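With one protein chain withheld, the remaining protein chains of the complex are depicted in position.
Every chain is named by a letter (A and B) in the order it is written, and numbering of its residues begins at 1.
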Amino acid sequence: MVTVNITVNGKPVSGEVESRTLLVQFLRDNLRLTGTHVGCDTSQCGACVVHVDGKSIKSCTLLAVQADGAEVTTIEGVANGSELHPMQQAFMDNHGLQCGFCTPGMVMTALDIVNRNGNNLDEATVRKELEGNICRCTGYHNIVKSVQAGAKNMGGS
Amino acid sequence: MNEQGIGASVRRKEDQRFLIGKGNYTDDINVAGQTHAVFVRSPHAHAEIKGIDTSAAMAASGVVAVLTGEDLAADGIGPLICGVTVTSDDGEPHRAPAHPALAQGKVNYVGDHVAVVIAESKSEARDAAELVDVDYSVLPAVTGTRSAADPGQQQIHEVAPGNVCFNWPFGDKDGVEAAFAAAHKVSKLDLVNNRMVTNPMEPRAALGEYNTGTDEITLHVTTQNPHVHRLVLSAFNQLAPEHKLRVVGPDVGGGFGAKIFVYAEELVVGWACRKVNRPVKWNADRTEAFLADAHGRDHVSTAEMAMDGNGKFLAMRVHTKANLGAYLSTFGTMVPSYLYAFLLAGQYATPLIYSEVKAVFTNTAPVDASRGAGRPEATYLVERLVDICASDMGLDPAEIRRRNFIPVDAFPYQTPVVQCYDSGDYPAALDKAMELADYDGFESRAAEARARGKLRGIGFSSYVEACGIAPSAAVGQLGAGVGLWESAQVRFNPTGNVQVFTGTHSHGQGHETTFAQLVNDQLGVPIENIEVIHGDTAKTQFGMGTYGSRSLAVGGVAISRACDKLVAKGKKIAAHALEAAEGDIEFADGSFSVAGTDKAMSIGEVAFNAYVPHSYPEGVEPGFDENAFFDPTNFSFPAGTHICEIEVDPETGVVEIVKYSAVDDFGRLINPMIVEGQVHGGIAHGVGQALLEGCSYDSEGQLITASYMDYAMPRADNLPSFDVDYAPTNPPDNPLGVKGCGEAGAIGAPPAVINAISNALGVKHIDMPATPENVWRAAQQATAASA
Partner (left out) sequence: MYEFNYRKVDSVDAAVEAIQQADDGKFVAGGQTMLPTMKHRLASPSDVIDLGGIAELVGVCVEGDTVIIGAMTTHAAVAASAEVQAAIPALAKLAANIGDPAVRNKGTIGGSIANHDPAADYPAAVIALGATVKTSRREIPGEEFFTDMFETALEEDEIITAVTFPVAEMAAYMKFENPASRYAIVGVFVAKTGGEVRVGVTGATSCAHRGLQLEAALGGQLDASGIDAVELPVENMNSDIHASAEYRAHLVKVMTKRAVEACAQ
């Protein structure tokens, strides 16, 4: 067993885990932060995307111990209480989710897209940037709209 | 229009919890003392089991139990069942091999369940599962749909000679033969409907708990129909009596059919939690989902159309082989029969139709309903064949459709294949779709594309489906083991807020919002004060669940009927309170009033009176809480025309969808925003089938496409934004005037895409999935043929 110390959504946490424990397992099983989901086992679906030190990563493809000392933000750390972040609000306003399972990963990826590409996103950019997030419900149409609208709202315009 | 009522694009009530990570999916639920189950699965497609040695696994760290088919049989747990009977051409019911939840001496597909290991952690269970030593004697595998019933093939099940489950002829064979003999022209097409893996993003999961104090099992499970699960697990699997079995389908991350069925893992988890007297949790990883979820489609067909000199359809003849996999899944027999052949008329007034479906067993995962179920297979066949007919007759694809559409004044229209369509205006949808797609401008766009070295094509799909499943008497006659009504309970609490209990199940469809809007529209209560509750057999009355685009068309009507009962009762209570005659009470916008006066009371006040009946009408029961069951008199028949425009890169075979236009008739829309989302998702699913998704086994029965590394799911950059519009008609057979919209896109899209590719390349046909290589080869052949 190894000890990990991680700051999750601004709070320092620590835990004893096996070396093989994935970050997503630590989040879900140890911390009971079950908003981060697992939809595949080949690092492709993106349901598990969280931010580690400000960058999107697939938490199913990182050992918990590799995140030792890092700052991790999960979907639970995005809203201000029950007040949605502008990106979350954009998903609600544009019907960017149906079953909700891929949604946390989509939102975390969307925030990363805005961090890297700014507030004015064209459709082609968003579609390309969503390559690592699979949704079966929406056909992506409204997810793309949501990300564009959320990006714009984050810019305050 | 009421801003929260019917027709309003209200934001979804369910979204808040999903957006902040507070969804409650099965695998999110953890209970004290839970153990973890991992299944030992067959690595062979077909083998006898000579022995299972569990001793090493039992001795491994953290292991609580290792259970096999012997333990299951010893406890009297019954095999998995198929709920619909199809009568074969020999007059006998379809052949139904035993389907044990854990193998009894034989395995029949890769992923088949051999044993279960239960341990303190999932890792330990997985480690120990590798130590279960199974002695297999491998048998030859049967994998091909086309060849499974050929002479000399390995026999899979003793009860199904020649690997045939049923051979089901349907329709006027002699009449069809005569029409073909006299036809001006016969068009013919061989085609494959590719096997798909349904792939809801949440893998299946189950959590079983046994309470020794109450002798009750609680099973949380990824289900689209908790009561059906409970009924089957109780009545056929002897898991526990219905009143001692609680099934909960909490938040479910997509279903698309794959979570209708009662699976081995769910039964085993429910049984094992009592056996080990600890909670048992299982959740599938994606590889397991590929191996052991029921798959969809997998038909091989020949279709023929007889026409007169004007391109009028005289008769259609269809021969189909349908792969049902290694065992019959819960509704496996129904999909290639009643859900398929009864839709072969499509939107056309073809007077005579004959079909023969041979359903076969193979050493592959069971095949069952997947978004559309049978109707996509029928639609793809009809709409491809119609394009071949157009080509053979030298007619524009829109023109041949127009010539053969069921005329608007012919509704209700009795097709030659059982269904009686209650409403439709097929030319209207076609016209609107052609306008939306700018069909007239296509030639100039194609010319512009040619100048860039690209081939542009445009394809139509005029589909009709039968949903709103279903009139119980009709499905009973056909051999279904259940009725397909739906139930609702609408309960006012004394403080005036409302709880709506529905027997349907929402796993992405937005029922919590749509149903609240329905209640708002009828009772005038703000949707913030309405909670829709579903998915728990301990909370809701018996219901049949969600599939076949039935929730609004059947379940919504039940809710509406319960609201009607509340209004009727409310009038009595209001009449007493307002000192008026019941006949003088009017109800509108949440208020009971005395006609012609300003005397009124709100429905909330009526509810309070009903629970605090100090001054109350004689003979009226206290309480404000009504139940309704609704059994539809007919299916509903959504229809529409989808037009897909694509561009092919002939050098690589890559197909890009440049424009997709859909015009659908869903009757009345409750929440247009949600409906449009359903259309988008359905189209993406259908495009996935047409271009990307092909489930593939090798000749040994190994699943080649067992992960997203090899099974191509549609991603955002595979798709365009879609142009969606409506051409509604009012269906007289549905009391709410609604039809259902969840499957339409998946039904309409595949032929639109393939027709567009055939059009671009100038080839007769290309099978799905039209992968770059397939398209490149077709382009090569077309070039060679025209040279």
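By our rule, a contact is a pair of C-beta atoms (placed from the backbone, for glycine too) under 8 Å apart; a residue touches a chain by one contact, two chains touch by 3 or more.
Here the structure is a predicted model, which is why all the values come from computation and not from measurement.
The undisplayed chain touches these shown chains across the complete complex, A, B. Across A:Ser56, A:Thr74, A:Gln88 or A:Thr103, the residue that sits in touch with the chain not pictured is A:Ser56. Of the listed positions B:Asn167, B:Ser462 or B:Thr705, the one in contact with the omitted chain in the full complex is B:Thr705. Contact with the chain not shown here comes from a single listed residue; of A:Thr7, A:Asn30 or A:Gln66, that residue is A:Gln66. Among A:Thr74, A:Asn94, A:Thr109 or A:Thr138, only A:Thr109 touches the chain left out of the display.
In the full complex, subunit A makes contact with the omitted chain through residues 2, 18-20, 22, 41-44, 46, 49, 55-58, 60-63, 65-66, 68, 109, 112-113, 116, 129, 131-133.
In the full complex, subunit B contacts the hidden chain through residues 123, 127, 130, 287, 651-652, 692, 694, 696, 704-705, 708-713, 718, 771-773, 776-777.
Heads up, the rule we're going with is that only the chains that are shown with their structure count from here on.
With centres taken as mean Cα positions, subunit B sits 29 Å from subunit A.
Remark: subunit A residues 18, 20, 28-29, 32-42, 44-45, 47, 74-76, 78-79, 82, 84, 88, 91-93, 95, 97-104, 107, 123, 126-128, 130-131, 133-145 touch subunit B in the complex. The residues of subunit B lying in touch with subunit A in their complex are 11-12, 14-23, 25, 27-28, 30, 123, 199-203, 251-254, 256, 285-287, 507-510, 673-674, 676-677, 680-685, 707-709, 713-717, 719, 721-722, 745.
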